[in-house]
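I'd like to ask you about the structure that follows.
Only one protein chain is missing from this complex, and each of the others stays in its spot.
Chain naming follows the written order as A and B, and within any one chain the residues start at number 1.
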Amino acid sequence: MRTFKMGGVHPADKKISKDAAIEKLPIPKTVYISMGQHLGAPAEPCVAPGDKVKVGQLIANATGFVSAPVHSSVSGTVKSIEMVKDLAGKPGKAVVIDVEGDEWVDTIDRSETVVKEITLDKKQIVERIKECGVVGLGGATFPTNVKLSPPPTATPTCVIINGAECEPYLTSDYRVMIEKPDQLLIGGTILMKALGVDKCYIGIEENKPEAIKLLTEKAKEYPGVEVVKLKKKYPQGGEKQLIDAVIGKKVPSMGLPVDTGAVVQNVGTAFAVYEAVQKNKPLFEGIMTVTGDCSQEQRNFVHRVGTPLSFIMEHCGGVPEDAAKIISGGPMMGKAIVNIDAPTLKGTSSILYLTEAQTKRKPESNCIRCGKCVGACPMGLEPYLLNKLGRNNMFDELEAHKVYDCIECGCCSFSCPAYIPLLDTIRQSKAAVMKIMKSRPKK
Amino acid sequence: MNKLIVSPSPHVHGKDNTRRLMGDVIIALLPAVLVSIYFFGLSAIHLVAVSVVACVAIEYLIQKLFFKGKSTIGDLSAIVTGVLLALNLPVCSPWWLILIGAVVAIGIAKMTFGGLGQNLFNPALVARVVLLVSFPILMTGSAFHAPESGYLFGNAPDVVDATSGATPLALVKEQLAKGVAMDEIMKDPNLSYSQMLFARMGGSAGELSAIALLLGFVYLLIRRVIKPHISLSILITVFVFSGLLYLGNPAKFVDPVFNLLTGGLLLGAFFMATDYVTSPMTTKGQIIFGVGIGVITVLIRAFGAYPEGVSFAILIMNSTVPLLNKIQPKRFAKEAQKK
Partner (left out) sequence: MTNTIIFTIATLAVLGLLLAIVLYIVAQKFKVEEDPRIDIVESKLPGANCGGCGKAGCRAFAEAAVKEGLDKCFCPVGGNPTMQKIAEALGLTVEAKEPQVAVVRCSGSCDKRKKTTVYDGLATCSTIASLYSGDTDCKFGCLGRGDCEAACKFDAIKINPQTGLPEVDEEKCTACGSCVKACPKGIIELRNKGPKSRRLYVACRNQDKGAVARKACLAACIGCGKCQKVCAFEAITVENNLAYIDYTKCRMCRKCAAECPTGAIHEVNFPPRPVKQEVPLNK
């Protein structure tokens, strides 16, 4: 069984929502569709208050190469374009739409039939993915079409579909693999065609045997697609770690993943690519998990982008009494929610409730130099040292010790027996060092 | 709804914490402690109890009186030092000797550097070496005595048996100095391997049984408290290096297995050299550290004035740890080529 070679930790699995089938979430009365749902420049609205929109209609244009258009997830009237607080309480531009009915744009194929034949050519596929606003749904929300247009210096050799879902609790990717295996495999085939490669690996961790079995069986019908069973280890779903695990190549420091020949796409993204290319459906829905040990219900949903989180919480029986922290994403890399009225985004993958006992940090004590952080770091860094250098603002040394290689996976903080918030410091130092490096004149 | 907690990721923490790790070390040391209690009864209990209580009390007092900080004895590290110190002393040590040891270990070797995690040298070993140099009679020679038969909860004999008075290594050295040939020396029934494996070894409290120490080591490995690199590299180095010497001149040097089983090498390799604070961080550094300890140990044993050298070897290598920590771990990948 394959896995990445270096570091990693084993957080408790907790996939308690894995048996909940994906349901359709009701549509709220009002949606708030954010313009900044992807990495890169925010989209620019192309509708005005009072306009009538349909489901799937373009409401905002991409504003640069690394940017993505945004489509309406509901039908109704544009109420306003205003600043709406995101889940961290920071304001961002959003289109607010009052929902009236559920009328879809006619170009979208709403039938349940699985379309297997790919009629578009390479260029058209990338163009369609771009028009449909597909972004990476593994966390970074990087526009997919950009990833499918690698720089001329790199030659892609394979597609890797990330089904590792190494974060505890999250099950949305798992449900997609179980419920939409054909769509996923067609998505993988489309990605192969878009890149002009003939190999596609689907990396799945061993804790999802049903998915491995089902997809291995189905993959026989799809030439070039191969399911790879991976050992359970966090952060297997990290792009660099996954490439190392699946094809044994290492992304160079400060390099692009495609330098190894591999292009990694998340399971959710592959599904979105299928829907965009075969069904002409823009990305305005997402699949998410509502879970947590203290949560009343364990469920997986298809949500319309822009649905307020609080609406989803109410739908699942409200915020649990003993929930102390609500996280969007997994417990290792997810974001703590400050504002529960914030709308969902394309990349929203979960609402996770944690109790105080599970999440409250213990007071930090002396570093005992056990080296557990060094052993846990999947990038081969020395977190204890970076922490010390960071707290003293020693930027030259931080750079010499490659703080910029940090992938912010949190293995160091997770494993520290002295409860030192290593990643908190390292993340700050990394940002500062990257800023210094960028400001330097290029030779 | 209560006020939400907000923090940067990660939002969960692993099971490890300082107290749990230290607790595991204490559990791992229990077999060795029990063996010495089995053979020496009350005097072993007295030794361990005085040592632990003294270490904890001294740490508490220093924390309160000098640092004016919160007490840190809850992390159990003082207890670990106490037990290790006890295992490094002869069973019949008088209480004042143990107390001096505790003051040196906690007061000088640990707290003057700023407490847990800051010290350069292993506290228990510093104490042992200070006592060894200051009170050589009490620490070696006649104060040691091998248990002739198990006296569970009986008093240790006051009269020291002359033939079994010294530790095996000291015995060998003494005889060699007298010009006795090695195979003659080895005929002494006190120097058989089975004696060493099963708790009939002369020496300090922790050196009695190799099996008990091994048991503790395996427990630490299973609980993932330590990695085996340091211990194994010490043992392999000692075996290979002393083996070479033995092959070169069997009449002058003791054989490698004897070297492995005696003189607190196992105690040192399993519990003292692997001390987190005073050992290197990276695998490469740990292996160099272990090899260094092995080489120095054999050198002292074979050519030095002291019969046994593990403590000195570990302390000497402790001082190289800041340097060894400059060794960077293997990075994930090389730098991208500049285009």
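Basically, a contact is a pair of C-beta atoms (placed from the backbone, for glycine too) under 8 Å apart; a residue touches a chain by one contact, two chains touch by 3 or more.
These figures come from a predicted structure and were not determined experimentally.
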item	value
Residue of A:Lys93, A:Lys360 or A:Lys388 in touch with the missing chain, whole complex considered	A:Lys360
Residue touching the undisplayed chain, where the options are A:Thr63, A:Thr77, A:Ser149 or A:Gln428	A:Gln428
Touching the absent chain when the full complex is considered, from B:Lys3, B:Lys68 or B:Lys187	B:Lys3
Selected from A:Ala20, A:Leu214, A:Leu256 or A:Val338 as touching the chain missing from the view	A:Val338
Absent chain, residues of subunit B that touch it	3-8
Absent-chain interface as seen on subunit A, which is shown	85, 88-91, 325, 336, 338, 359-361, 421, 424-425, 427-428, 431
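To be clear about the criterion, only the chains that are shown with their structure count from here on.
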item	value
Distance between chain centroids, defined by C-alpha means - subunit A, subunit B (Å)	49
Touching residues (chain side subunit A, partner subunit B) in the complex	6, 9, 11, 153, 168, 240, 244, 250-255, 259, 319, 323-327, 331-338, 340, 354, 356, 358-362, 365-372, 374-375, 377-382, 384-385, 401-402, 405, 408, 410, 413-419, 421, 423-424, 427
Residues on subunit B engaged by subunit A in the complex (per definition of touch)	1-2, 4-14, 16-18, 20-21, 72, 75, 77, 114-118, 227, 276-277, 279-282, 325, 328-337, 339
